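The complex appears here minus one protein chain, its other protein chains still in place.
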Amino acid sequence: MIRILLPLIGLALLTVLPNYISDYGLGLLIGAATYVTLASAWALFSGQTHYISLATVAFYGTGAYTVAVLNEALPYPAVLACAALIGGAMALVVGLSTLRLQGVYFVIFSFGLAELTRQLITWYEVNVTGTLGRYIFLDITTRQIYWQMLALGAATLALTAWINRSRLGLALRVIGDDETVAAHSGINLARTKLIAFVLSAMILTLAGAITSPRYVYVEPAIVFNPTVSFLTVIMALLGGANRLWGPALGAVPLFLAFEYLSSNFPDTYPIFLGLLFIGVVFLVPNGLLAKLETLTARKAPQTKEART
Amino acid sequence: MTGISRRAALRALSFGVTSTLALTAGMALAEGDTVKIGYAVARTGPSATGAGITTIPNYELWVDSVNKAGGLTLPDGSKKMIEVVEYDNRSANQDLVRAIERLASQDKVDLILPPWGTGANLAIAPLMAKFGYPQLAVTAVTDKAPEFAARWDRSFWMLGGGHDYAKGLVDVLAAARDAGTINGKVAVVSVADGFGIDLINGARPAFEEAGFELVYDKTYPLGTSDFAALMSEAQGSGADSFVAFSYPPGSFGMTKTAQSMGYNPKVFYISVGGAFPIYPGVADGKAEGVMAIGGVNADSPAIQDYFARHTEFTGKAPDSWASAITYASLEMLEQAVERVGLDHAALAAELSGGTFETVIGEVKLEDNQLRDLWWVGQWQGGAFRAVNPGDKDGASAPVIPKPEW
Amino acid sequence: MSFLSIKGAVKQFGGLRAVDGVSFTLKKGEIVGLLGPNGSGKTTLINLVSGALPATAGEIRLNGQRLTGLRRDRIARAGVARTFQLVRILPSLSLIENVKITAVFGHNAHWGRAAERVAREALEMVGLSDRAEAQAGDLTYIDQKRLELARALAAEPEILLLDEWLAGLNPTELSEGIDLIRKLHQGGLTILMVEHIIDAVRALCPRVVVMNSGQLIADEATDAALSDPSVITAYLGGEVDA
């Protein structure tokens, strides 16, 4: 019971928090909520299956672009629904063709996908619509953006929790460990991966759509910023991508660290960022949660003995 | 607190580029004795290059000059030193928006200077309006400036729109064609992003109206590094005029490619980067006659003095397009503060209605926009001189055809 | 009435015919040894049955249902369970989870309590039930083999394919292993086992099929086959290790 109650209380507190903080505090909350959502949604697919996707921004940017294109034509909820559907459809097409790629090939493919999406949208806008750069003028307050993102983040975590307990979650974990065993155990590899990929992509797309009113101006070069993909990956891995709370646990401190570094060391910020990454890889290779577990497990060394 | 000494040590790592923040933060000035000015410009990421050329050096130069003169003068004649709060927006709008919120609500700075780039200025406009800060958007080229100025009444748009630059260029070319110097054919390439598209969309109807024929009209993606194919097509098109609505990497690349392949159009026009001080070096000393976007009145003593001070302070000359205007916007701010103080509403009203003495001459905004701008410049005798509008005070006559490379 | 029928199975790798027109059948509840020297195509044949490789030609049916052309997971759900020559466990999952997956996704697709029960029974069967919650990555080799067998059993399969499951065990473990397989057979399970350990084959399988160079060279009672000159030549000619 406590496992459900505690997050609900936390969610309630986070919902009313904007009443007590400055605009900057709210900005920080939005940023943190966005990255918690992105990292969790990324981990929904990549965390269990170990398919490291760098396509996060392909979906995120598509979401922002969808809002930019449709915000004057459709009511806002319909725009969001469209964004989710477009993201899902894109993931379906991509997933059908690519989810058999393994290891580094998938990594590079997903990165190329983000670039291709950006190039194609640019070309389309230039040659077909003749406009590049679109405006989003919506009457949505910063708080509403925050609440939407909070809701999306909470929904992502709830969905992940549910998936983890479902057949889908078990199937994903088996796929992450050994696809051959998975197939011979009766798991439909393509369908399982595709479902998770599409779900994850829909959330990523929605996240891009929800934050987009904050930018006002949308251009492919702005919304398809590859850093978003990289940050998402490192955040999820820092916390532990195969655990429910891992990505969130990685996203919040990293987000705050970036914020601190870029405001206090605007010149040397990338240097510290680089060192931070390298530090994560060397010091917490399995994520913070796993690190915490090994630290606590040292008191009870029985698991060590069973190792050969 | 060990935190402070570590911070100081880390900051010492950032040798030199700026130290305004460290410098002023160290000053033991009581609250209220300083004017806090904040900005969040790109230090890293794709926008860092543009910001590092046009925006940041001018901010630093201005703060330095004001503080050396004893600080900003207020209406009562008292002076207050400027204290800078600076963040890196990492070339990402989500970070930029948050940094502005931080400056406004956390640091409670007195004034906020705008970031570099059209998209960035648009992204912060609603926030600046919400918090009431005047926004002197300089590095934003947009045809929608009138619309934006009306939407956010404390925003000021100071670099014109794509149509203006396109029209200025067409005027120059039309005059040359009417004089029989060049033929009626134009080869034009444009970079596929908001800026390039704005310009080409303005240029197509303007060229058509002036009776030019666009014999080659292509768009290339941002990030293109090889222009050999593009330039050889343009060369083969039979046009006397080559026009590129380009960004610096493209402007430089096309210049070099044209030189190496011996492409000598009578008019060679490039956009951003053409007015950069490094351009003559890029063109291997053969920049003479190259046209580009922007320009300054190179004979004006105020501009010459500004160039000298900029060179002395930052170690390099400013670009001859948006730099001087950026600096002028800061002078406007300085003079407006002297007249009406730091109250945002009064400041905005003064900026909107007042007349200011700046490095680019006397400035008075029309409908919150700076319209008295140079659209086309040309390298002449080692300096980048404004050639259009030709009737504006200080304009040089364009040299067409351009001498061969 | 044949339960598993293999008819003219062919697997071609480039110029090599790893399985070359093999046909035989198994009756329900039968246990049959699949013998042959290294490289004779035994594992390839197992892979054809379980769908790991698509057959170039031929037809494989289980209980009348055509398996050839089906995906691996469909074949698994049709009731074919297998172990691997090189043991494959899922190191980041616990023992019970390792076993549960076939109960969940396999032949009978249980979920919840039922899946848990089937998995526990399978673990019980191989003697690992006391360590159900341990991580599979921490197991010894023999326990990993047991776990793999338990996973195959939890599928509640129609037919079990064992690929040298007894290899690498010490004499005590071997006799335990033989007892375990015998128990499964006595419980009515149909088993096709690739095996090199002749004593184990004698002890368990009344009938063997023997392959050499991709072709079936014998399909007869175990004692007869092991004294069949062609089988002996194949082994002596091809076999390097014992």
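Labels A, B and C are assigned to the chains in the order they are written; within every chain, residues are numbered from 1.
Quick note on the criterion: a residue touches a chain if its C-beta (ideal position, glycine included) is under 8 Å from a C-beta of that chain, and two chains touch if they have at least 3 such contacts.
By definition in this document, contacts and distances are computed from a predicted model.
Report the protein name recorded by UniProt for the chain absent from the figure; options are "Thiosulfate oxidation carrier complex protein SoxZ", "Amino acid/amide ABC transporter membrane protein 1, HAAT family", "Multicomponent Na+:H+ antiporter subunit C" or "NADH-quinone oxidoreductase subunit L".
From the choices "Thiosulfate oxidation carrier complex protein SoxZ", "Amino acid/amide ABC transporter membrane protein 1, HAAT family", "Multicomponent Na+:H+ antiporter subunit C" or "NADH-quinone oxidoreductase subunit L", the unshown chain carries the UniProt name "Amino acid/amide ABC transporter membrane protein 1, HAAT family".
Over the full complex, note down every shown chain the hidden chain is touching.
Counted over the whole complex, the chain not pictured touches A, B.
Can you work out which residue in B:R151, B:K218 or B:R371 touches the chain that's missing from view?
The one listed residue touching the chain not shown is B:K218.
In the full complex, which of B:E208, B:E233 or B:E404 touches the chain missing from this view?
Going through B:E208, B:E233 or B:E404 one by one, B:E233 is the residue touching the chain not shown.
Tell me which residue among A:I30, A:V57, A:L237 or A:L254 touches the hidden chain in the full complex.
A:L237
Given that one chain is not shown, which residue among B:G238, B:G281, B:G353 or B:G382 touches it?
Final answer for the missing-chain contact: B:G281.
Touching the hidden chain in the full complex, which residues of subunit B are there? Just list them.
With respect to the unshown chain, the touching residues of subunit B are 14-15, 17, 43-46, 48-49, 51-53, 189, 192, 218-221, 223-226, 228-230, 232-233, 236, 248-249, 252-253, 256-257, 259-262, 273, 276, 278, 281-285, 316.
Pick out the residues on subunit A that sit against the missing chain.
Within subunit A, the residues touching the omitted chain are 50, 52, 97-98, 101, 103-105, 107-109, 111-113, 115-116, 119-120, 122-123, 126-127, 226, 230, 233-234, 237, 267-282, 285.
Here, only the chains that are shown with their structure count from here on.
Is the chain-to-chain touch network here best called a line, a ring, a star, complete, or other?
Per interface graph, the chains form a line.
Which chain's mean C-alpha position is nearest the mean C-alpha position of the whole protein set?
A
Considering only C-beta pairs in contact, identify the chain pair with the most of them.
The chain pair sharing the largest number of C-beta contacts is A-B.
Starting from the mean Cα coordinates of subunit B and subunit C, work out the distance between those two points in Å.
74
Compute the distance, rounded to whole Å, between the mean C-alpha positions of subunit A and subunit C.
42
Would you tell me which residues of subunit C are touching subunit A in their complex?
Counting only subunit C, the residues touching subunit A are 50-52, 71-73, 76-77, 81-82, 84, 88-93, 97, 100-102, 104-107, 109, 111, 134-135, 138-141, 151, 155.
Looking at the complex, which residues from subunit B come into contact with subunit A?
Those in contact with subunit A are residues 7, 10-11, 13-14, 17-18, 21, 43-46, 86-88, 90-95, 97-99, 101-102, 104-106, 118-119, 122-123, 125-126, 131, 144, 192-194, 196-198, 201, 219, 221-222.
Which positions of subunit A touch subunit C when the two form their complex?
Within the complex, subunit A contacts subunit C at residues 167, 170-171, 173-174, 176-178, 180-189, 242, 303, 306-308.
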